[in-house]
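Now for chain A:
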Amino acid sequence: MPSKSVGAEYIKGLWEENPVFRQLLGMCPILAVTNAVINGIAMGLATYFVLILSSVVVSSIKKLIPSQVRIASYIVIIATFVTIADRFMAAFFPPISKSLGPYIPLIVVNCIILGRQEAFSSKNSVGRSLVDALGMSTGFILALLVLSSIREILGMGTFLGHQVMGAWFKPWIIMILPAGAFITLGILLAVALVIESETKKRKN
Partner candidate 1 sequence: MELLTLFIAAILVNNFVLYYFLGICPFLGVSKKIDSAFSMGLAVTFVMTITAVVSWMINHWILIPYNLDYLQIVSFILVIAALVQLVEMFIRKISPPLYQALGIYLPLITTNCAIMGLALLAALKDYGFAKTVVFGVGSGLGFTLAIVLMAGIREQLDLADVPEPLKGAGIALIIAGIIALAFTGFSGMIN
Partner candidate 2 sequence: MKTKTFPHGIHPQELKEATSHTSLQPLPAPEKVIIPLHQHFGSPAEPLVKKGDEVFMGQKIGESKSFFSACVHSSVSGKVMKVENYNHPLGNPVPAVTISNDGDDRVFPEIKKHKNPLSLNPEKIRHIVKDAGIVGLGGAAFPTAVKLSPPKDKPIDTIIINGCECEPLLTADHRLMLEYPDEIIQGAELVRIATGAEKIILGIENNKQDVYKLLQKKNYTFPLEISLLKTKYPQGAEKNLISALLKRVVPRGGLPFDVGVVVQNVGTVKAIWDAVNTGKPLYERALTVSGAGITSPKNLIVRIGSLFQNAIDYCGGLQDSANILVMGGPMMGLAQGTPDVPVIKGTSGILAWAEPEQITEHNCISCRRCVTHCPMGLVPTQLMKYSKLDYLSEAESRGIMDCVECGSCQYSCPAGIPLVHWLRVGKNKITDLKRKKSA
């Protein structure tokens, strides 16, 4: 196993292996909950919580689980943490919980989480898994933040609910609708690829 420094393990999740822009994972929540920055942040934090805890748990009990039932076990573990996050939100942040609807429970089928368990946590030490999970979820939050900022600013003229665009600005309602989400993410993916190839060129 190629060993990376702890820093590199963390950093790779931000860009190199960014789950959204580079690996195209977790597309459903990325599209569904980014109509406002606050929703994006809430989603990101929930994912953060679930990913880190399940990574720690999976990596610490990896030896006990026979491979035939590992997926099932991971799902149960992840689902447990998702339930916790979901209940917690419903109890203490009811408006956000309402606007996120079924998408918090759907974290359980987010490829990022199950994928990291299989690809990383089940094979690495607790420490490394933790760092990896931190990096990945930060990358995910980053992506959520970028997309939701663009959508909220253009779609409502606000950022986190505060008016940021002048009165002259007519909000582009399409941005908070599905069509806008798809188009914006499509363009962002292209931008990410352009940045990637530019940096590669510069390196050479």
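The candidate set was assembled so that all candidates are chains of the complex that A comes from, given by their letters.
Here, a residue touches a chain if its C-beta (ideal position, glycine included) is under 8 Å from a C-beta of that chain, and two chains touch if they have at least 3 such contacts; residues count from 1.
A quick note: this is a predicted structure, and the numbers were derived from the prediction, not measured.
Undergrad: Which numbered chain among 1 or 2 touches chain A in this complex, counting any copy?
TA: 1
Undergrad: Can you name the residues of chain A that touch candidate 1 in the complex?
TA: It is residues 24-25, 27-28, 31-32, 71-72, 75-76, 79-80, 82-83, 86-87, 101-102, 105-106, 108-111, 114, 174, 177-183, 185-187, 189-191, 193-194, 197 of chain A that touch candidate 1.
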